[in-house]
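Taken from a larger complex, these chains appear in their original positions, while the remainder are omitted.
Lettered A and B in written order, each chain numbered from 1.
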Amino acid sequence: MASLLRRSAKFTSGLLSSLSVCTRNGRACALPYHQLNHRNSSTTSKIKVDLDSSTGVAVMTFQGPPVNSMSLDFLTEFAISMEKLELDKSCRGVILTSGLPKIFSAGLDITEMYGKGPEHAAVFWRAVQEMWLKLYGSNMVTIAAINGSSPAGGCLMALSCDYRIMADNPRYSIGLNETLLGIVAPFWFMDTMNNTIGNRETEKALQLGLLYSTSDALKAGLVDELVPEEKVLTTATEAMAKWLSIPDHSRQITKSMMRKQTIDKLSSNRETDVNYFVKFITKDSIQKSLGMYLAMLKKRKA
Amino acid sequence: MASLLRRSAKFTSGLLSSLSVCTRNGRACALPYHQLNHRNSSTTSKIKVDLDSSTGVAVMTFQGPPVNSMSLDFLTEFAISMEKLELDKSCRGVILTSGLPKIFSAGLDITEMYGKGPEHAAVFWRAVQEMWLKLYGSNMVTIAAINGSSPAGGCLMALSCDYRIMADNPRYSIGLNETLLGIVAPFWFMDTMNNTIGNRETEKALQLGLLYSTSDALKAGLVDELVPEEKVLTTATEAMAKWLSIPDHSRQITKSMMRKQTIDKLSSNRETDVNYFVKFITKDSIQKSLGMYLAMLKKRKA
């Protein structure tokens, strides 16, 4: 797995060089972004990235059926895509959305945490950290166009953006529901939620594993706006224009000042956090909980 | 006073051993919990504890007329009861309520702080700390069924629970009103309120010594629910069932992560806090304020 990450890193840096040449020429890239995303393995891309160089806005569409689970592949591709956009001077903002019906992202892929051993758990957890560090710490304006349910890691991703617009569909829900599965949202999930909805609401939400209805999510401040489903992306685009009307350098320094402490708490303790996670997730009792949950999911499908 | 505490501790540990034998046998205790509470002195129990082993829920009823003042006896009994329940594996949640009309608890017993000298003040303050540490740091689900007014220490007790249900009676109020008496809520009262209703509301509430009406308390987030007085306990029982549907270990780790920093701030500085309190409360000007307040209370009664 370590070798996989190294391979990805090497591949990315190659991609990034060619990309940076491409934009240094001042021309828009002819090659669609998502084609660049294909790993040189046989796996299909789980994230489509479309950058409109005229507006400086990229749309990142999650397309990992059936529920945009954050597998190691998904997370690695996400981090690579974010890094490329971050380094691309023609890109100032990114909109995250789903290409699948009814779901934004179902969160961390539980099969990556079940029965895979401590080494895999560590590699996986570093990728989860990397996803959050890249997103929460992004210099770009980040907007979540939440066009489906968004539990656990999906909610974290939304919370890590600058602005959240959700489809006003009564069947959708959003929240950090980890306790329901017998696991625990790590401190940086907790901090991110705390920064968004405050300490009391977070305490209640995390202990109860609350999945908020869209209207409750709006009331609690978990999302900023509810709009009809077909308007989620256009509203996100309009909101992005408003955020991009602010001079980048002032906005970026301000954002960094607001988020630095929260980010430093993880980035200066990544391996401790990995070790804590690995020790927790490999416990027999936790593995048993996850196994039961997976069995329940399979049964539901059948 | 120190000897009293030692005596209590010894008595408790005896109680706890017999109790743990009793529950290890897997049978419900025949002996009602509140009978175990009687100290082997002539004082009557100020807190009745009923544990329903079938549900895992204990109801702790304050019964110290006239107003459930938190005297040294009350606080010691509270801490002992909490510790017993905490160690009793058949108990997963506790509901705090009052057996007296119109009052949940009037807060710290001022006669313990007036004219008793620094040694007594120190013993008393350690008991106040212990009450909070046991309650705010409890592994159990804690719900306040606030069926009466709840000023000062009574409010702190409610704020230290996981969930607060208050009787919707316009004559009841709740708040940390210490400044009105010329005293000051210590930093951990402040932190507990801050964690619940946020910094700005806390700043205003503490400076003005605000006693909130029930509807204002709901609006400010000081309580979670208002229900008709006769439904306070049943609503608390229903809420408890919801909280107990979450796996204990996930909920407990989450709760501890949320509250650890606030708890550590006191538990690593208890003696400094005791010294600060003793120095403050034994000041002539403060003693005079308390004396006037007590005289006013006596006059009101007559």
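In this text, a residue touches a chain if its C-beta (ideal position, glycine included) is under 8 Å from a C-beta of that chain, and two chains touch if they have at least 3 such contacts.
What you see is a predicted model, and the numbers here were worked out from it, not measured in a lab.
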Homomeric complex, total chain copies (2 given): 3
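The rule is short, and it goes like this: only the chains that are shown with their structure count from here on.
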Separation of mean Cα positions, chain B and chain A [Å, integer]: 41
Residues of chain A that touch chain B when the two form their complex: 178-185, 187, 190, 198-200, 202-204, 206-209, 285, 289
Residues of chain B that touch chain A when the two form their complex: 162-163, 194-198, 221, 224, 242-243, 246-247, 249-251, 253-255, 257-259
